[in-house]
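Complex shown without one protein chain; remaining protein chains in place.
Chain naming follows the written order as A, B and C, and within any one chain the residues start at number 1.
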Amino acid sequence: MEVTLLHNSPLEVVIKAIRKCYASEGKSDSGKSFRGHDDSFKDAKWELGPKDKALIRHIIKSDHTSTLEHLTFSFDIDGLSRAALQELARHRHASLSVKSTRYTLKEIRESEDLEPFLVDTGDVDLDGLSYAQLCDLQALLKVKDVPNDRAKYPLPESFKTSLIWTINARSLRNFLKLRSSKGALWEMRDLAEEVFKLIPNDMKFVFEDYVEGVTDDN
Amino acid sequence: MEVTLLHNSPLEVVIKAIRKCYASEGKSDSGKSFRGHDDSFKDAKWELGPKDKALIRHIIKSDHTSTLEHLTFSFDIDGLSRAALQELARHRHASLSVKSTRYTLKEIRESEDLEPFLVDTGDVDLDGLSYAQLCDLQALLKVKDVPNDRAKYPLPESFKTSLIWTINARSLRNFLKLRSSKGALWEMRDLAEEVFKLIPNDMKFVFEDYVEGVTDDN
Amino acid sequence: MEVTLLHNSPLEVVIKAIRKCYASEGKSDSGKSFRGHDDSFKDAKWELGPKDKALIRHIIKSDHTSTLEHLTFSFDIDGLSRAALQELARHRHASLSVKSTRYTLKEIRESEDLEPFLVDTGDVDLDGLSYAQLCDLQALLKVKDVPNDRAKYPLPESFKTSLIWTINARSLRNFLKLRSSKGALWEMRDLAEEVFKLIPNDMKFVFEDYVEGVTDDN
Partner (left out) sequence: MEVTLLHNSPLEVVIKAIRKCYASEGKSDSGKSFRGHDDSFKDAKWELGPKDKALIRHIIKSDHTSTLEHLTFSFDIDGLSRAALQELARHRHASLSVKSTRYTLKEIRESEDLEPFLVDTGDVDLDGLSYAQLCDLQALLKVKDVPNDRAKYPLPESFKTSLIWTINARSLRNFLKLRSSKGALWEMRDLAEEVFKLIPNDMKFVFEDYVEGVTDDN
């Protein structure tokens, strides 16, 4: 699995939002303030101040996390199994754009090496079953013209997919809590770990109370 | 696939809601009015009047369908493939409770006949591939102790699942529109057809502008 | 404020949903099982069994409350202030159909007694201010033809509105938790109390861990 952070919005919007509720904009101690789209990311020496950081920790502790919805992340997730996609899609407060199976089937038909299309479970026998199945499917598709909408049914759930995933920090906290726990599917734990690693270091504190067992070696 | 309608709320709530917006409760021409939970379903001779029916058609035509959210349906869907579940789960304005794969794997281990566990695509070769895969997986699980969280990876997408699905009429209209169209996955078309059939006859008009090709033979 | 429960779906759907996840349908100890729309509410002697009740308590304790989304409630809420509507509308996982101000302004113009249009705060001076304002507005509207879209701007926030509100049990738990707490707006506390009272007695246990201070005198 390969995960890339494509974009995240700045933490400043969250601070603005919290301070808006309490009408305490003047008490912000973060660096050069935010002045809109065009100039904000080029020259500004923005740095999170200790008072503002404490404020975010406060709203997290008191569970007033709706202000965290202003912070959004977009990830490119490549090589997740269809089995794990079933679980990822159940997080309804997020946006998914997933590679169509129509195109993936085209790739199977044409490929000489099928191994890269499958997620490795670590069990050689299980992985062997998935591989044999994919080879048998390819062999069939080479000799028989079957519509994609039916041809995808024998695909093993270990088959890899690829997607763009956008989620806000409030939902991401929930995702990390559920999917980094010991009861979670191992592949989802791996995904949670990758996602957490990619969160910019100065934003990690927004999520750290939720991540059991996920180590940050950045 | 076997679909059952477990429950739906009454159309009266929608009429109440529309007439609330326009403060026109007095103009309702439906039968004996709604008097709360306890007595409403036992004796009431409630029947949709022509003015109220026209009113619902009007809000549909003018796309003010938020009032349709008060009408909810709960279905028991049994025997849908994991392939189709991928698509069903993408309708985020709905609630799903899905049979855990942990339990389904237990059933595979113990079963003598594996055919009923698979959705039939109508293509004997594809179905043969799925069946062989499931038999091979069963054979492996009989001799090797593999945790369920890994054992499920070689499962073919044709593997059947089972779920309870609750959706409101506004989202259901969107579901029926998308999933009854010619471009939809054949199994989703079948599901859309089953779902539409199960909608009580006196509520079908709420959905009929959206259903292409779905015939109602009730 | 007058609140009526228009409809709720049956608890059986929730039990079906939980037992579906664990494939434990056979272990249900509730009365005569659910057999679809037509015959379920007429003759069935359905009664929640102790094992099923314990199961619901278990999923609540372990915070797996997505299955509670299958249980929906529709309320008719009459006489809530526009001030409280601001807060109610912020619960985004619910459906609201609210009386249009266009129609309420028509009623002001024509009414001889304006007191019933205002929520009483219990402070005679504040209520006097609201009343005087409404009288002044009426007097103006009698001599000047102002479009409703502007005429509503001087209305006091104590002005009453009316709505149909549909919410599922998971969101309702969140609503009751937040709005029955001591920090909540007094009118929202009143609403939470009314709503809780109207929940059928055999379903109240689904919500009781959340309701601080709300007494059930049913």
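We take it that a contact is a pair of C-beta atoms (placed from the backbone, for glycine too) under 8 Å apart; a residue touches a chain by one contact, two chains touch by 3 or more.
Bear in mind the structure is a predicted one, so any value in this text is a computation, not a measurement.
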item	value
Among the chains presented, those that the missing one touches	A, C
Options A:Ser81, A:Thr104 or A:Ser130, residue touching the unrepresented chain	A:Thr104
Residue ranges of subunit A at the interface with the undisplayed chain	4-10, 12-13, 16-18, 20-23, 34, 36-37, 40-42, 66-67, 69-70, 72, 74, 76, 95, 97-100, 103-104, 107, 162-164, 166, 168, 200
Subunit C residues touching the omitted chain (full complex)	81-83, 85-86, 89-90, 92, 96, 119, 121-123, 125-127, 129-130, 132-133, 136-137, 140, 144, 146, 149-158, 185-186
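The criterion applied here is as follows: only the chains that are shown with their structure count from here on.
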item	value
Angular offset of subunit A relative to subunit C [C-alpha, multiple of 5 degrees]	180
Chain centre separation in whole Å, for subunit B relative to subunit A (CA means)	28
Whole-Å gap between the CA centroids of subunit A and subunit C	35
Interface hub residues of subunit A, defined as touching at least two other chains	none
